[in-house]
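A single protein chain has been omitted from the complex, and every remaining protein chain is retained in its original position.
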Amino acid sequence: MRSSIITRYKIWIISALIISIWPLFLSDLALSLLSQMGIAVIFALSYNILLGQCGLLSFGHAVFFGLGAYFTIHALRLINIGQLTIPTPLLPLVGAFAGLILGITVGLIGTRRPGATFALITLGINELVHSSALMFIDFFGSETGISAKREGWLGITFGSQLEVYYLIVIWTFICIILIYAFTGTPLGRISNAVRDNPERTGFIGYSPVMVRALIMMVSGFFAGLAGGLYAINWELVTYENVGIMQSAFVLFMVFIGGAGYFFGPIIGAVIVTFITLYLSAFTGAWMLYLGLFFMVMVLFAPSGIAGILMLHKPVWQRKLLRRIILSYIVALFSCFVITLSGIGLIEIIFHWSSTGYTNSVMTVYGIKFDAKGFLPWAITFAGIILGGYFFKKSLSNVKKNWSLVSIELQSKCHDDSSN
Amino acid sequence: MIEFFIGSLLNGISFGLLLFMLSSGLTLIFGMMGVLNFAHASFYMVGAYVAYQFSAFAGFYPALIISVSIVGFLGAMVERFGLRHVHKHGHMAELLFTFGLAYLTVEMVKMVWGKLPVDYRIPHTLDFTLFNIFGTTVHAYKAFMMLITIIMLISLYMLIKSTRVGIIIQAALSNPVMVGELGHNVPLIFMSIFAIGCAMAGLAGGISGNLFSTEPGMADRLGLIVFVVVIVGGLGSITGALVASILIGIIMNFAAAINYSLADLISFLGIASSKKGILAIKISQTAEVLPFLLMVLILILRPKGLMGTRET
Partner (left out) sequence: MILQIKGLHKSFGKTQVIFGVNLEIEHSECHAIIGPNGAGKSTLFNLISGLYKPSSGNIKLKGEEIVGLSPFEIYRRGLSRSFQVLNIFRNMSVFENIRCALLWQLGYKYSFWQRTNTLKEVQERAEMILNQIGMTNRRDVIAGALSYGEQRRLEIGITIGSGAEIILLDEPTAGLSKPETEEVVKLIHNVTKGKTLLLVEHDMNVVFAISHRISVLVYGQIIATGEPEMIKQNRQVQEAYLGTFNEKAA
């Protein structure tokens, strides 16, 4: 029994060890990145409780996250002036309970009509909170936000990023375990039923509205917890944290990672956080790139990165990967050409317009040129068109190899079952 | 007092008509294709920006026509190459596609035209006071806006109710498969409806961008209110959209003109109160938030909306 738990979860256990020990050797900047990733992971997993598990598309998840952050930072403020005592490690629970109460409230008023109507409702509620931020200045702190100082506990000052990192990482692991366990509870199972067939769920004794409301409550709890960690990490919360961009980002994380698998949002959170932090240093158009990445996934890979990985799992397990890898490399190379040209085009337009169309001399990919010339446009457009053409051709090759591999997979399946 | 009333009423109705122009297109597309187009307000925004760009060298009126044509064409392309492809992945994918499109449009507009508002102006030919009524001035351009909106809506109504094309559209609205079996090109009809809806949004942008400020946030600002209109009016109902549009337009404009707060009201009644906190918020400050409050109220009291019919 012991050994089978270890083998089943070996990837998790190995990552846990890496995440715990490696950071002792990292810089503060890297630790900050990892801290943000941890928070994003909890936020994304909480979102997938709604989306992947229960089929609820929400455009307003920032409400739970942001308000959780606000309640936590106000609590921290009260601790700073001595009016409240909560040990710092337990502070995120303030945000969590705020999220829980908000979750059940929104759940009871908003989940009667699923699908697009629900999505609109969440969007409206998000905007309601966001615009009222400038009305309730005492709570939201107008444009500068609310700040507080982290308090020490049992000798740990939480002054260094390393200490904050460990706090976040411990909570991240707790949340991953709890959310995973939740999927196996009766409520977790029934939420899958509500996702697949809400009508029939009524006929097996469950009120779909009640199930959805409870799911929102659980999801709000974890989102609020993530918000609480955010407040502790940055010691500052502004009304942008209840904004629609925040909701859009968590949607991107979960969808790019893959909503159909438990680990999908984790992958998506890591990747999107990385893009948000590093890409913004290289180019001002990073938000556009993030959006394009999302669109590409929606159009061509709706099951996300997790979906793509799981699709190849049987191929990898049966060691048939070498059959398709060559055609993949060719296809990916043409993709690379398209992407490079596309990025070039966007960068040209971006650089030129950011000078107000006055200065057309710029440096892209380390090459200096004038955007008014013919060559830069010709090269980028040619790259996109030629890349596209070769991509289409290589795609048919990929499809051919895949069908050969699937035939092999099916025949191997038959061999196994007849033995 | 009466100037305040008439002024706000006129502003409310003209804004409401604009909202209706957008929400009717949205409702039409939703009723036809079952897709809630999150990017609807994006076409509104593109309409305003394109009209601005062309008005610089072509003049206001030609720019308007060019803008509407371009936006309609873009709508057709989005339907043909985007929506149609995503349709087979299900409803969720369609919603996400339009949401992603909305996000991308804002980013692309920011990239090409920058983050600050652009100087899209009211044409000189219409920049005067039309007449005075009960002490309020009615600006010629606003009258022009209302006129165009009403003409547009009447033409659309007549197109759908009285022409042969319109009858086919009505049929496709309730049973697209059957209409296809009867030999009509249903994909073409879908594409045309989508293009018309987007063109209407573009027209709305072209005629109001110069009045309300043309900047990257305009799609979100107006788009959210349009969604509230659609929820309050009831998803799928055009009459509901009309009622809700006018209602919300009037509420917002009346509120924006009231520069008093609850605290002022209380002291007017002779009761002393601390002028702090929630009581000190002026009604005019709440104007932006009121549509969403109305939405939450409707959700609690009458979840189907005022005249809700169709479900997703």
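By letter and in written order, the chains are A and B; residue numbering begins at 1 in each of them.
Note that in this section contacts are C-beta pairs under 8 Å (C-beta built on N, C-alpha and C of every residue); 3 or more make two chains touch, one makes a residue touch a chain.
Keep in mind the model is a prediction, meaning the values are calculated, not measured.
Undergrad: Considering all chains of the complex, which shown ones does the missing chain contact?
TA: The chain that is not shown touches these displayed chains: A.
Undergrad: Out of A:20, A:160, A:185 or A:406, which is the one that touches the chain we can't see?
TA: Within the whole complex, the residue contacting the unshown chain is A:185.
Undergrad: Among A:89, A:202 or A:307, which residue is in contact with the omitted chain in the full complex?
TA: A:202
Undergrad: Touching the absent chain: which residues on chain A qualify?
TA: 181-182, 184-190, 192-193, 195-197, 199-207, 210-211, 214, 218
Heads up, the rule we're going with is that only the chains that are shown with their structure count from here on.
Undergrad: Which residues of chain A touch chain B once you look at their complex with the stated criterion?
TA: Those residues of chain A that touch chain B are 55, 57, 59, 109-110, 112-117, 119-121, 123-125, 127-128, 131-132, 134-136, 138, 244, 248, 251, 255, 285, 287-288, 291-292, 294-295, 298-299, 302, 346, 349-350, 353-354, 356.
Undergrad: In the complex, go through chain B and note every residue touching chain A.
TA: Against chain A, chain B makes touches at 30, 36, 82, 85-86, 89, 91-93, 95-97, 99-101, 103-104, 107-108, 110-114, 220, 224, 227-228, 230-231, 235, 277-278, 281, 285-286, 288-289, 292-293, 295-296, 299-300, 303, 311-312.
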